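Omission of a single protein chain aside, the complex is shown with its protein chains in their original locations.
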Amino acid sequence: MNGARFLLRRLVQGLVSILGASLIIFVISRLSGDPVALLVPADAPASVIADIRTRFGLDLPLWRQYLIFLGNALTGDFGNSYRWQMPALRLILDRLPATVELAICGLIFSVAIAVPVGVLSAVHRGGWIDRLGRVFAMLGQAMPAFWVGLLLILVFAIRLNWLPAFGQGGVDHLILPSIALGWYPVAAQTRVVRSAMLDVLDSDHIRLARALGTPERLIVWKYALRNAAIPLLTMLGVYFAAMLGGAFVVETIFAWPGVGRTVVEAVFSRDFPVVQAGVLFTSILFVLSNLLVDLGYGLVDPRIRDAR
Amino acid sequence: MRARFFRGVPWLAILVLAAVLACAAGGEAILPHDPNDLDLGSAFLPPAWLDGGSLSSPLGADNLGRDILSRIMAGSRVSVIVAFYAILFSGGIGALAGMVCGYFGGRVDAALMRLIEIQQSIPAIALALILAAALEPGLTTVVVVIVLTYWAWYARIIRGEIMALKGRDYIAFARVAGVSTPVIFLRHLLPNIFNTLVVLATLQVGQVILFEASLSFLGLGIQQPDISWGLMLSDARQYITNAWWAITMPGIAIMLTCLSANVFGDWLRDRLDPQLRQL
Partner (left out) sequence: MLLSVRNLQTHLHLRRGVLRAVDGVSLDVAEGETLGLVGESGSGKTMTGLSLLRLLPKGSGRIAGGSISLDGRELTTLSESELVREIRGRRIAMIMQDPMTSLNPVFSIGDQVGNPLRNHDIARGTAVRAAVVDVLRRVRLPSPADRLDDHPHQFSGGQRQRIVAAMAIGCTPRLLIADEPTTALDVTIQVQIIGLLRQIQADTGAGIILITHDLGVAASLCHRIAVMYAGQIVETGPVRRIYRQPAHPYTRALLEAIPRLGAKRGRLAAIQGQPPSLIDPPTGCRFAPRCALRMDKCAEAPPEITLADGHRAACWKLADA
């Protein structure tokens, strides 16, 4: 398959996913019953309700309402936030950079732990670092991100007073939320790196490199690691997406002004336009990150680069 | 054979799980205190081993003077109920979808797989948020959210197994012999995927408990006056500077339960279905 066709096919698939997501979001939002009830006082006269119904197109069949919702969404119109009195999309876009920043830092944290621990666990298989890594992985999988966040605040912000616990600011504000966000995926990533390294270290080309006097340092960190990084890279999209999901909780704990916290707050104030815009945007980011990784990992794996 | 099956049984994990189940089943009767009993006099009572602690509240008390140990024991009930229903329905729906997809293939399969793909383009917690915004938050919503998130996981794995099974001779014989499709499903397919289902279900327990705790923590799950570990943490969060134990104790309960469920699940998987190891 050539590059352009592969690209096109993945783009279409991504588009279908996003369309489907928008449909799901729309349908679920309407499960709550009559949205008019949220817009008018309980004792509003029937004529007013009917008027609002026609004005917002709520008297139309559901599928036409969806098309209108979709059409508006395509032009960037999700309606105004009930609470902030500004277009929901602008609110989300304003908060988006903070979320992306946090998600990237969380990802960097998790990869920065997972790669060395995974590599060393494979190189010293059965050694103390391997065992310690396994214990931590078991623990990590059993601790919810929000609790990790709370413990971090308790220890580093309150007890030791080393790092700020709330809000956005300098780099120091990023540290605790990034750790809380990156904590959970570390275990899975370590496992991916470790098993990939074990496979690679047992391969013929590594044996040949050893036989030709390549120093062990180069064998492990250059020749083996680049092979072992491929499965991790192919999954980076999944991990980034997991970060976006985790951001909803972590942003709330650390009062991080991102999309996640905004949407959580909007849920409580029944601010539907913001919830819809926020969730749809997260989904788009989600699909995009998977797409980018699909396209990008050819850069590290020449076999795939040429197969396209 | 029997001896080998029981080798390396994680007794400690089983003990913890049994304790959680006992707390959930025991109800009010076994609690040292009424978990909702306010006693402002003993607000922020520290755990027994600290200065000012009392043996009657070994893990201390929260901001309203409620006994933390009793609340943790009572909170196990929600975890167990949510885990039970969530796993029952996500496993049931997922297994059925996976069996149908794997057995019939073709358009049904393509459509369902596409649906899974679309659904997975929405982060689970975001899906939970819109559902919680649309429905009343509470135990049912939590279960619905978890079922919607996890059925696809079962469906994918079961589908793969069914596709492998379909090629076997005895399934082909049964079809040729005119055995009706429901009978093939119940008699021939289900017994073959039973081990896998059990393993997937056990491995899901820990994740369900974490998910419920996260939703309740955000205020989108269990509501007052019901008691859940996530909700306890949500309450305690405001008083993090006053009482560290209110933040740590429920979290430890979550951690121990999940850890035990995962250890038990890993062990069961290695015994019953080692091919699932990559999960």
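Per-chain residue numbering starts at 1, and chain names A and B are given in the order in which the chains are listed.
One rule holds in what follows: contacts are C-beta pairs under 8 Å (C-beta built on N, C-alpha and C of every residue); 3 or more make two chains touch, one makes a residue touch a chain.
This one's a predicted model, so the numbers in the text were calculated from it and none came from an experiment.
Undergrad: List the displayed chains that the omitted chain touches in the full complex.
TA: Across all of the complex, the chain we cannot see touches A.
Undergrad: Of the listed residues A:W147, A:Y223 or A:F286, which contacts the missing chain in the full complex?
TA: Checking each option in A:W147, A:Y223 or A:F286, the one touching the absent chain turns out to be A:Y223.
Undergrad: So which of A:Q13, A:Q65, A:S195 or A:T214 would be touching the chain we can't see?
TA: Looking across A:Q13, A:Q65, A:S195 or A:T214, the contact with the absent chain belongs to A:T214.
Undergrad: Quickly run down the residues of chain A that touch the omitted chain.
TA: Where chain A meets the chain not shown: residues 203-216, 218, 223, 226-227, 230, 300-303, 306.
Criterion: only the chains that are shown with their structure count from here on.
Undergrad: Please tell me the distance, in whole Å, between the geometric centres of chain A and chain B computed from their C-alpha atoms.
TA: 22
Undergrad: Mind pulling up the chain A residues that touch chain B in the complex?
TA: Of all residues in chain A, those touching chain B are 13, 16-18, 20-21, 24-25, 28-32, 138-139, 141-147, 150-151, 153-154, 158, 241-242, 244-246, 248-249, 252-253, 263-264, 266-268, 270, 272, 275-276, 278-279, 282-283, 286-287.
Undergrad: Applying the document's contact rule, which stretches of chain B touch chain A when the two form their complex?
TA: Going by the criterion above, the answer is residues 114-115, 117-119, 121-127, 129-135, 206, 210, 213-214, 217-220, 230, 233, 237, 240-241, 244, 247-248, 251, 254-259, 262-263.
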